[in-house]
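Missing here: one protein chain of the complex. Every other protein chain is in place.
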Amino acid sequence: MINKVSPDLASAVSAVQDGSVVMIGGFGDAGSPTELIHAVVDRGVSDLTVISNNAGNGLVGLAALLNGGAVRKIICSYPRSSHSVVFEELYRAGRVELETVPQGTLAERIRAAGAGIGGFYTKTSAGTPVANGKEIRIIDGEEFVFEAPLKADVALVKAQTADRWGNLTFRLTARNFGPIMCMAAAHTIVQVRRIVPLGAIDPESVVTPGIFVDTVVQVAEPMSERTAVIQERAYP
Amino acid sequence: MINKVSPDLASAVSAVQDGSVVMIGGFGDAGSPTELIHAVVDRGVSDLTVISNNAGNGLVGLAALLNGGAVRKIICSYPRSSHSVVFEELYRAGRVELETVPQGTLAERIRAAGAGIGGFYTKTSAGTPVANGKEIRIIDGEEFVFEAPLKADVALVKAQTADRWGNLTFRLTARNFGPIMCMAAAHTIVQVRRIVPLGAIDPESVVTPGIFVDTVVQVAEPMSERTAVIQERAYP
Amino acid sequence: MTTFGPKGLSVPQMAWRAAQDIPDGSYVNLGIGMPELVADHVPTGREIVFHSENGVLGAGPIAGPDEEDEELINAGKKMVTLVPGAALFHHADSFAMIRGGHIDVCVLGAFQVGTNGDLANWSTGGSDAIPAIGGAMDLVAGVKRVVVLTKHVTKTGERKLVETCTYPLTGQSVVSRIYSDLAVIDVTDGGFVAVEILEGLSIEDLASLTGGPLRPAPGIVSLAPPNL
Partner (left out) sequence: MTTFGPKGLSVPQMAWRAAQDIPDGSYVNLGIGMPELVADHVPTGREIVFHSENGVLGAGPIAGPDEEDEELINAGKKMVTLVPGAALFHHADSFAMIRGGHIDVCVLGAFQVGTNGDLANWSTGGSDAIPAIGGAMDLVAGVKRVVVLTKHVTKTGERKLVETCTYPLTGQSVVSRIYSDLAVIDVTDGGFVAVEILEGLSIEDLASLTGGPLRPAPGIVSLAPPNL
C-alpha cells in the first residue's frame, strides 16, 4: 500500500540533512512552503545549498532559514526585493554564496534534471556576462549557451490538494516552480491544504502525478508570508 | 478580438502547402485528427514531411494521406502495426522515406522546438545504431547523445474542448503528442468535439493554453479509426 | 522632476504611446515597473492577452480590495486578477512560451540601449550590487518583438540611448523600438531613427540627449499623446 502522507512536519522533513541541496518552491510569496521551511529550521541542519527563485523576505520562511545560518549557497534568479534584508546582509558580509541564473534557464535546468536531460542549449544569456566561461554553440546561425541540469537532494513544495499517492493540484500562481521541482529532487516533500481520498482528483486535472512526490503533509491553513513580513514577525 | 474558430475543415487546413512539414498528433488511433487529415487529402498537396508517432492504419487518416502519395518522408517512432499496410507497401517500394526515432526522443525533440531549446543530450539510444553519426558526450561518466529540436510548419491535433482563444482540454490518452505538437509548429490546427464560451474552461485545467494554437475547428462526432479499419473503409 | 532636458511625456502618456502599437490579438509580456502601465492603455476594441512569467496567460487588472488573493500575483508580485480565457501553468511551460518565440511583444525598462539594439537592464555593474536577473534575459532572447519604455535620460542627465552599452548586457541586438518621454525611436541597422518627436522639440535637441547617432525618419511626425 502506498501512503505518502506524513503525520507531522518534523517527520516530513527528516530527509533534509547537513549539506543537502534543497529546492524551495515559490515565486514571491505565492507558493512558498513556509511551514516546511520552518520545520527545516527546527532541524538545525547546516551547509545547505538552496535553489529557489527568490532569496526570502522579512524574517520568516526562506529568510528565517538564511538568518539561522543554515545556508551556504543560494542559486536563484532574483535575490533582490524590498524585503530581502536578511539575504542582503549575509551576502554583503560574505556569509552566503550566490549564483544568479536567468529565470527561464533556472526553470529549464530544473526540468532537465527531472527529465533525464544531460544538458541543453539556450539562446538566453548569449552575449552577456552570464555566459562567460560557458560553452557557446552556433545553431542555425544563432549563438546558444550550454546549460547543465540542476538537481536536488530534497524539494520543498507547497500545493493545494494531494491524495495518498502524492498526486497534486496547485492553486493559481502558487503553482510556479512546484511541478518541476517535484521532478528534479531525489526526495520531494509537499505541504498541502487538503488531503483527499484516492480517486478524488480528476485524472485529467492532476498537475503533478504522484510518481514525482515522496512525502505529503497537511498544513490546512498555511501562514501568509506577506502578512508576516508586514507585521515584522520572525521565526522561530 | 481573438477568434481562432474556423468555419469548416477546408478553411482550417489552408496553411498546409506543398512541401510542408506536418506534425500529426495521435498514438495508435487515440487522438488521431482524422477529419483534419482528410481535409488535407482533399487539398491535394504533395511532398509533405510527416512527423507522427505511427504511420497510419487501414485506409483512413494518415494512411489515406500516404495512399494519396502526398507524403515524401515520415519521421516516427513506431511505423509498424497490424494494419499499417499502406505505409509498408510504400516503404518497401521506396516511395516514402522513413526516419525512425525513439519515442521519448521524438517527444523531447518536439518539446525542445516548442520551448526554444537548440538541442539537448539524452542517454536514450547511446550505444545503439540510432546514435550512429550523432555527437556523443560523456556527462557524469555516462554516454549521452545530442538531439536537435524538431519543428514543423503545421501541426494537426485532436482535442476535446476549445474556446475562441484556442485554450484546449484533451480526453484520456488522446492527449499524447497533442500539447507538445501545438508548441512546436508555426501554425497549429486543432479539431475539437466542443467549442465553449471564453471562460468556460477552468484556468487551472487548461492543458494547452491558446498561445500555442492558431486555428480551431469543430468536429462534434469524429470518426473512429478503429472501426473504419475493421470495416475496411477508405478515404476518400 | 526632469531637471535635464525638456519636459516630456508623463509616465502614463509614455505607456499610452507604447500601447497604441500593440496589434489586436497579441500575446504580450510587460516588464516590472513602468511597463506594467501599458496594460491600462490598450485601445478600445483590441483584445490583448497578457502573459506573466510566473505562470499566467490572461492576467487582468490589479486586484481591487475585494479581489485580492496572495496566490494570484504577477511577475512584479502585485496581486492581480484573471480575465475570462485565462490559463495557469508552471514555470517551465511559462518560459517555453517566452523562449520558444510564442510571445509577440514584450515591453521592458532599460538602463541603456545601444545603437545596435543591445539592451542593458539588469545590473549597473557596481561591485556592491546584488546581481538579480529575473526573466529579462529570457524575454529578450525569445520574444518576437522587444521594445523599451524608458525616460530618455536619467535623473542625473546621463544618456540611456548610447553608442555602446557600458553596463552588463541583458541581450545583444534585441531592441526594436524605444518609447521615451521625448520620442519614439526605431533601432535600425543604421542606428537610432526618430519616428515621432515631442511637439516643440528639435531633432538636434533630441540628438544632443541621445548617446549614439540619431536621425529623423523621412516621415517623422509629432508625438501627440492625450492628457494623462
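Couple of notes before you dig in:
Letters A, B and C mark the chains as written, and numbering starts fresh at 1 in each.
To be clear about the criterion, a contact is a pair of C-beta atoms (placed from the backbone, for glycine too) under 8 Å apart; a residue touches a chain by one contact, two chains touch by 3 or more.
Please read these numbers as outputs of a predicted model, since none were measured by experiment.
Touch, as defined at the top, links the missing chain to these shown chains in the whole complex: A, B. Shown as candidates are B:20, B:67, B:125 or B:191; the residue that touches the absent chain is B:125. Considering A:79, A:114 or A:127, the position touching the chain not shown turns out to be A:114 (whole complex). Along subunit A, the points of touch with the absent chain fall at residues 1-2, 111, 113-117, 163-165, 167, 183, 197-199, 203-204, 206, 209-212.
As for the chain not pictured, it touches subunit B at residues 27-31, 53, 77-81, 88, 91-92, 98, 100-108, 110-111, 122-130, 143, 170-180, 207, 224, 226.
One rule holds in what follows: only the chains that are shown with their structure count from here on.
Taken chain by chain, the contacts link every pair, so each chain touches all the others. Chains A-C form the pair with the most C-beta pairs in contact. The distance from the centre of subunit B to the centre of subunit C, each centre being the mean of the chain's C-alpha atoms, comes to 37 Å.
Across the assembly, subunit C contributes residues 88-89, 92, 95, 98-99, 141-142 that each touch 2 or more other chains. Annotation for subunit B: residues 115-117, 204 touch two or more other chains.
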